[in-house]
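A single protein chain has been omitted from the complex, and every remaining protein chain is retained in its original position.
Chain nomenclature is as follows: A, B and C, assigned in order of appearance, with residue numbering initiated at 1 for each chain independently.
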Amino acid sequence: MSVTEGKELRIIGFLCNWCSYAGADTAGVGRFAQPTDLRIVRLPCTGRINPLFIVRAFMNGADGVLVSGCHPRDCHYSEGNFYARRRLETLKALLPVIGVDPGRFEYTWVSASEGQRWRSVVASFTEQVHALGSMPRFMSGTSLDLCLRPAVQPRVF
Amino acid sequence: MVMPTARYIAHDKLMPWLLGLAEGRRVLAPVREGGKTLFLPLREDSRLDLRGLADDSAKAALLPRCEPLLEFHYAKTAGVPSRTTLEVREILPGQETFLFGVRPCDARGFTVFDRVYDAGTRRDIYYCSRRDKTLVAAIACADPAETCFCNRVGGDPGGSDGADLLFTPVEGGFTVEAVTERGGAFLREQALEEADGKAEEAREVREAVRRAMPEGPSLDGAPDEVLRLFDDGAFWESVAAKCLSCGVCSYLCPTCYCFNMTDESNGNDGVRVRTWDNCMSFQFTLEGSGHNPRNGKAQRMRNRIGHKFSYYPKLHDGNLACVGCGRCIANCPASMDVRAIVIQARSRVLDKEEYANE
Amino acid sequence: MNIGVFVCHCGSNIAGTVDTEAVAKAALEYREVVFATDAMYACSEPGQAGIVEAIGTYALDGVVVASCTPRMHEATFRRTLERAGLNRYMFEMANIREHVSWVGKDKAANTRKAAELVHMAVEKLRRNERLQAGEFDIAKRVMVIGGGVAGIQAALDCADGGLEVVLVEREPSIGGKMSKLDKTFPTVDCSSCILGPKMVDVAQHPNITLYALSEVDSVDGFVGNFNVTVRRKAAYVDWDACTGCGECAAKCPSKKTPDRFNEFIGLTTAINIPFPQAIPKKASINANACIKLTKGKCGACAKVCPTGAIRFDQKDELVTEKVGAIIAATGYDLFDFTKYGEYGGGRYPDVITAMQYERLLSASGPTEGHIRRPSDGAEPRDIVFIQCVGSRDKSIGRPYCTGFCCMYTAKQTILTKDHMPDSQSYVFYMDIRSPGKNYDEFTRRAMEEYGAKYIRGRVSAIQPKNGRYLVKGADTLLGRQVEIEADLVVLAVGAEAARGAGELAEKLRISYDPYGFFLEGHPKLKPVETNTAGVYLAGSCQGPKDIPSSVAQGGAAAAKALSLLSKDKLASDPQVSGVKLARCIGCGKCESVCPFGAIEMIEFRGMPKASIIETVCQGCGVCTAACPQGAAQLRHFTDNQILAEVNALCL
Partner (left out) sequence: MASSLDELKTAIRKALPGLDVVIAWTAGPDALSHAPLFITEEADVARIEWDPRCSQNLAGYLPGLRGKKAGIVAKGCDVRSIVELLQEKLIDREDVVIFGLDCQGAVDARSARAALGSSRGVRDVAIDGASVCFSVNGEPRFFSPGEVLQSKCFGCAGADAGLCDHFAGERGLPPQFGNPPESTLERLEAMDMEERLRFWETQMSRCIRCYACRSACPLCVCQDHCAAQSREPHWVDQTDHPREKLMFQAIHALHTAGRCTECGECERACPMGLPVMTLKRALNRRIKDVFDYQAGIDPNQTPPLFEFREVETNIKEREW
């Protein structure tokens, strides 16, 4: 089952539990309709996010990655989002060098009460990724015909 | 069977001939890419580079860096999801390959592999399948590098051990001689002109390069010396001091054949791969318990030298697991020199003996 | 592992836009899933029983429930697993309601998305570990921040329940907004008569320590073990010595000091006790008005003080209190109506706020309960009340209804008639919001028995006219313009978040809404909890409330704190970081980034290694992201677990 079966693209969200995941819940409670591309991974804090998760997602073929956490100074753990901000700013320099358009990655802050804001973040980010289209996939090995094809798709539907 | 006579191919005919071969099979040849000369599948736009030793050894043709051995799939039983069966599919390599442009040392490296992977009852089906389907065409050296020392490990810059065909550079092109029956059968089918007098020129070229090799003491026959230093921690510490524990030496070595096996899976599907491994790495002997019998780089260096110059020869009729290509020396980021280590080991043993005699 | 997947319909909440049966069918194909089904309400009694039964029947050792947000029912289902004999952490939730069915319109896309979220949960679950909670000691003390009626109630209830309470109040006296009110609706009983005894109880309760004129400076620690540093601001009076006799205020020559307590419609002295019933009844000096503190001369108060309590050199003092729970009851502030040009923007002395009017009505106020115009001291006859000033107005960023203004306006018209039988009250309103016990009856009394004239419409302008004010507005029921000449205009200003609420929320690590009101744990089911364990909310800091609601919430918050601290130890969350010693190289990067000081460097077999202090670790995972070897791993959110989720979503 692949998301690209529809018109969707693969967009992964890494959200902190306390603010943004709750903000996405708030958007749900408010029935704020959003595009369906995004899949959310719930983490305790944006400080838990190793930028390499995002690199991994792109290597695996994600078309977009969105990170969202508590507003600066609102971190449930006081400082997690401050570290996250530095790590993610640094990551922004890496992605375009390996061929990931900078528009495919964004990070932002959405609080638990900002359901409307979450909706607009999801809508504009999804639109932005759609404007870029699918992320080109890495070909498997080229050197000696000896590379593996990529590991397997989950089979459903 | 009688071997066909020597043939000749001119420089300008070589590439078209190789590309012609590539129609029915994979042709691997030393090709210039990214500032390196590497064995890659030959394409029309390839820049063939036959000036000297390629930067990588050609061993990947027979022992790929990464080789899928089998695929597995956890299949659900229809209607009974709690019953899962494991379906396994073996992946056997099957591509006919013409491996062109290896040097005599590289070809001789395959004989080191053969003793391990094609040893009577112990046959590695993956290796043997590739070996059976690969025709090895070696080119005799004409211009040995500073780091070349095949002559000191029982090799020959004009030799043909491990090869099926031997090319020798002569005026205007190469002579081609069959070495094995398979090579002979292949050569008979090729529309190549007779070498005639050029065969003699080729013999002279090979003779000349033998004379041109840098001289040095033989590294043969060191098994006992290395074994006697097994417990000499101080010696290995000192020779390994500058080692970075990277794997450049073993990965570029035409005789290093160690591998690791891992299962890589996602969900219900997975693949078992065999990948090059390297005894200079901490993980090579790391045990599941966390214990590591070769915890330090000195112990790992001892293993590398010991394996090449002592343990392997003891198991295989004195044949060294080193063919003197010198890639480990030329490419070591810390400028380590395997020749020097063997020589040092010898003199260390001599010193000890003298000390004991006094 | 044997995994069971339960896909909840949530009635039609999920099943309406997600094909739950197809999701369950898809789940059956996932690795190690041996059972999958859909259920009407997974969280209900039969739903949970179904899970328990399936665990037994299919020998499940892990469960995925696809339903609402884990923030709602994760704890519920973890208990279900425990009842069935499984470890509570062998559980994952896929949020297919808030994140799928409620926000996506396309059923096919929703179904695919739900199935993928289940796949992600299954792949994570396959890497879950059976975690065990530990225990830690707690401080059986509670801090209440804010001494209004909600905070007072919370403090008294906690103290009566046996907890030590630290009550922190920003102003020199507790009492809050309620202490300024003359009477309260709908009973029209005297505000200080019902609040005063409670304030005295606070002062006299052996379990309550009161810090007035104090603010929270910083908070660290965590549930059961907060360390709160309180800034006790300089009163310039030694309160241990002060007897509250008032001699100082009587002699203070600085008599034109703006009177905060009286909403600035009267004047007071630089040294004062804010009002007669103040608790603590202690004098404090307004440093901006004091002649001694501003000019260095005077000192009249020090000369007359019978106990020598005056301390011109007093400085702020920091005290740290260790408490197990915190109740925030910081109340609200009043909307600043000067933003509205049509009401004069503050230029007309006789256009006042309802709270100022309350002080005019109060017998202890600046006019001793006589209604007098601030401009000339004359008794007004025609009084216009304007409602919804700073409420229900998007254009000024106050779209919400304050909720209690309708009631207090009705009360004030009644009191006006009581004070001045010849007076006439006019009320401009948008809608009457009076949905409380005896509330609607009360507003009707104002209209029917007290003759207040209610005009449905907004006021467009107030213009001075011959010493009076021409109030121009619309009567939308009659569909015509109205003009009323008034002697006094009273604005029913709405409530807004207390100043500094955002900063306090940041210190407490709780969330707040766009208007600055603190965010409850769940709008219905956790109205007094916050997302930070051990921090509770009471009163208007969570949203505008009238007195009974504030008192009720104060009691509720106290009950939460009492139940939390009724145990001797709390269970520690095992979702904390752990260091794999064999991988750790002792580089110390984790230690340098830990926000809690929960990592110490130890020596293990002669090598430096990092070690987690589990009771201090809060589980943020900053260390895990900083550890290059992957030796430090946040349990339940390990690299491999998150990578499995990423791989499940895209590979």
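Following the convention adopted for this analysis, a contact is a pair of C-beta atoms (placed from the backbone, for glycine too) under 8 Å apart; a residue touches a chain by one contact, two chains touch by 3 or more.
Keep in mind it's a predicted model, so treat the numbers as computed, not measured.
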(request) Using the contact definition given at the top, list the shown chains touched by the missing chain. (result) A, B, C
(message) Among B:180, B:281 or B:344, exactly one should touch the missing chain; which is it?
(response) B:281
(message) Applying the definition given at the start, please give the residues of subunit C touching the unseen chain.
(response) 580, 583-585, 587-589, 592-593, 626, 628-631, 633, 638-640, 643
(message) Touching the absent chain: which residues on subunit B qualify?
(response) 33-36, 38, 55-56, 64-66, 68, 145-147, 238, 241-242, 244-248, 251-252, 260, 262, 264, 271, 273, 275-276, 278, 281-283, 329-331, 333-337, 339-340
(request) Since one chain isn't shown, list which residues of subunit A touch it in the complete complex. (result) 51-52, 55-56, 59-60, 72-73, 79, 82-83, 85-87, 89-94, 96-101, 106, 108-109, 117, 120-121, 124, 136, 138-143, 146-148, 150-151
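We adopt the following convention: only the chains that are shown with their structure count from here on.
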(request) Return the distance between the CA-based centres of subunit A and subunit B, expressed in whole Å. (result) 45
(request) Provide the C-alpha centroid distance between subunit A and subunit C, rounded to the nearest whole angstrom. (result) 32
(request) Compute the distance, rounded to whole Å, between the mean C-alpha positions of subunit B and subunit C. (result) 72
(message) Which positions in subunit A are in touch with at least two other chains?
(response) 151-152, 154-155
(message) By the touch rule stated above, which residues of subunit B touch at least two different other chains?
(response) 266-268
(message) With touch defined as at the start, can you tell me which subunit B residues reach subunit C in the complex?
(response) 74, 76, 81-82, 84, 266-268, 290
(request) Could you please specify the touching residues of subunit C with respect to subunit A in the complex? (result) 22, 26, 29-30, 69-71, 95, 97-100, 102-106, 108-110, 112-113, 115-117, 119-120, 505-506, 509, 511-514, 519, 523, 531-532, 575, 593, 595-596, 618-622, 624-626, 634, 637, 639, 642-643, 645-651
(request) Going by the contact rule at the top, pick out the subunit C residues touching subunit B in the complex. (result) 2, 28-36, 58, 119, 123, 582, 647-648, 651
